[in-house]
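Taking it in order: structure first as structure tokens, then the write-up.
A single protein chain has been omitted; all remaining protein chains appear in their positions.
Read from first to last, the chains carry the letters A and B; within each, the first residue is number 1.
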Amino acid sequence: MRKNFTRKKEKAIELLMSASSLVSVLTTIGIIFVLTADSYKFFSEVSIVDFFTDKEWTPLFENKHFGILPLLSGTLLTTIIATLVAVPMGITIAVYLSEYASRRFTSIVKPILEVLAAIPTVVYGFFALQYVTPLLQKLIPGLSGFNALSPGIVMGIMIMPYITSLSEDALRAIPTSLREASYGMGANRFQTAFKVMIPAASSGIIVSVILAISRALGETMIVAIAAGQEPKLTLNPLESVETITTYIIQVSMGDVPQDSLEYRTIFAAGLVLFLFTFILNNISFWVIKRFRQQYD
Amino acid sequence: MIKRIKTNKARIKDQLFKYFAMLCTGLCLLVLALLLIDIISKGIGRINWSFFSNLPSRHFDESGIYTALIGMVSLLFLTVLIAMPIGIMAAIYLQEYGTKNRFARIVEINIANLAGVPSVIYGILGLQIFVRIAGFGNSILAGALTLALLIMPIVIVATREAIKAVPNSLREASFGMGATKWQTTRNVVIPAAWGGILTGVILSVSRAIGETAPLIVVGALVYVPFIPEGPLDQYTTLPIQIFNWTSRPQQGFITNAAAGIIVLLAFTFLLNGIAIWLRNRWNNKVKF
Partner (left out) sequence: MYKLESKNLNLWYGPKQALKDISMGVDANTVTAFIGPSGCGKSTFLRCFNRMNDLIPNVRITGQALIDNINIYSRNVDVYEHRKSIGMVFQKPNPFPKSIYENVAYGLHIIGENSKSIIDESVETALKQAALWNEVKDSLKKSALALSGGQQQRLCIARAIAVKPSILLMDEPASALDPLSTAKIEELIYNLKKEYSIVIVTHNMQQAGRVSDKTAFFYLGELIEYDNTSKIFTNPSKEATQNYITGRFG
């Protein structure tokens, strides 16, 4: 009797736990379902060709255009600026911490840099709008109050700790014997770092960069606060731009009637954003799988 | 002769890189310092008792964060209540039960993917599923469910790491006494991993505390002049209040925003500090 009861209880618990892990699968299915269902309705009214070729995005105006390009250019522009700031600095600091600095220095500086990753993004948005933009306006006369440059730079600082932290881990994971082999042949730190360590840790470094870019693409509050809400097809960092994420926020805060075409635009725009990050994530999985080296 | 020149060149490169790297590191620390100094200098003057106890208002000097704070704390409480049991159970399943099966592998890839989905997309999911289909409206419950899904991958990954660190010899000792899988998990594995699990949950809360975009999408209101009393009430949270103040033109609201940020950062750093303290304490206490 008891034995049977125990066995049933064990089965029930296992079932409950597997159901819990099903929640994460359902989340993914839910995201894909929600985005595609309303996007499908959207594309039954707006031609998909127009969506990708029209150079204007004005769904909330009288004269409606549904071209995603301006939002896409805004998203890419801020992401590129962030990447240009974060990648060189992030990797440089990672190399410095793992190859040059003392362990003590690293153990103090790394956690401080990770504080940068813990700061809520709305705080960065405030910093970009209230501190960085006025500062840049002194250096670049004619810079508008909303622009791509300031949030781009701040976003770069936000994503940099991801690159530093993950790259430093990748460099640390390389066995000391490899480093010693290089030093043993008379190479100095710089040569060892750039000719031996970085190539050996390349997959980890690449993954860190991809993850950081994906984070920048999806970042919302910094650009919503400091980049403006003007969808413009431009790659000029001094102008105000609107990103996909900002647009989603803009619609959410307004009073667009539900189940209208305007309302569905956020699902179509969201789907584009989701696809971008989804592809980037899967590239990083592929890099991990394909290029991971086992040192044992 | 040639060799010497080359070595000299290499040495110069080495030195140049070193100084450049130090400059970069210094710059980052400087930015962090500037950010903190800028915000504190702008907002500290506004921090007083009435700032915490006042309702939001159209006049900046009467505006407070009372409703936002209550909203945020209730939202986080509900979020943890939902995400923690489900996340921990899922992690246990993946780590202890389904280690080899296909379902577990699919879930694993899936979780890695979810961790990379932008938070605003979770907002769209919550908007459609919880706000509209389930009919929870712009309620704390809808917001908490959305945030729970958002932090679930963090809880799961952290819990798995903590469980992974429990040495197999403890499981064997328990199985050797005739304990079942669940008895072993409940009495040995979870207690041994508890410190790590708790650290992960706290870190996930510190992530949730700053989330703004998904909550705007699921309709956390910008202006809530009342205290939410139940999970189905409307609400606002501190980051949204800050966002609202930041986009006002009047300097007084900017000051309010900075003061709100000081409070938000205090919460965030406090949670991170607790997590680090907990991790160190646990590491020192339990050495396997």
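Some observations on this one:
Just so we're on the same page, a contact is a pair of C-beta atoms (placed from the backbone, for glycine too) under 8 Å apart; a residue touches a chain by one contact, two chains touch by 3 or more.
Predicted model, so just to flag it, every value in this text is computed and none were measured.
Check B:T180, B:S247 or B:N272 against the missing chain and you find that the one touching it is B:T180.
Although one chain is not drawn, the whole complex shows that of B:G45, B:P85, B:G135 or B:P191 it is B:P191 that touches it.
Of the residues in chain B, those that touch the hidden partner chain are 99-100, 167, 169-180, 183, 187-188, 191-192, 286-288.
The criterion applied here is as follows: only the chains that are shown with their structure count from here on.
Note: centroid distance chain A to chain B, computed from Cα atoms, is 16 Å. Here chain B touches chain A in the complex through residues 10-11, 13-14, 17-18, 20-22, 24-25, 27-29, 31-32, 34-35, 38-39, 42, 85-87, 89-90, 92-94, 97-98, 103-104, 106-107, 109-114, 116-125, 127-129, 132, 149, 152-153, 156, 180-182, 206, 209-213, 216-217, 219, 222, 239, 242-243, 246-247, 254, 257-258, 261, 264-265, 268-269, 272, 276, going by the rule given at the top. By the touch criterion given at the top, residues 6, 9-10, 13-14, 16-18, 20-25, 27-28, 30-31, 34-35, 38, 89, 92-93, 95-97, 100, 109, 111-113, 115-116, 118-127, 129-131, 157, 160, 188-191, 193, 211, 214, 217-221, 224-225, 245, 248-249, 252-253, 258, 266-267, 270, 273-274, 277-278, 280-282, 285 of chain A touch chain B in their complex.
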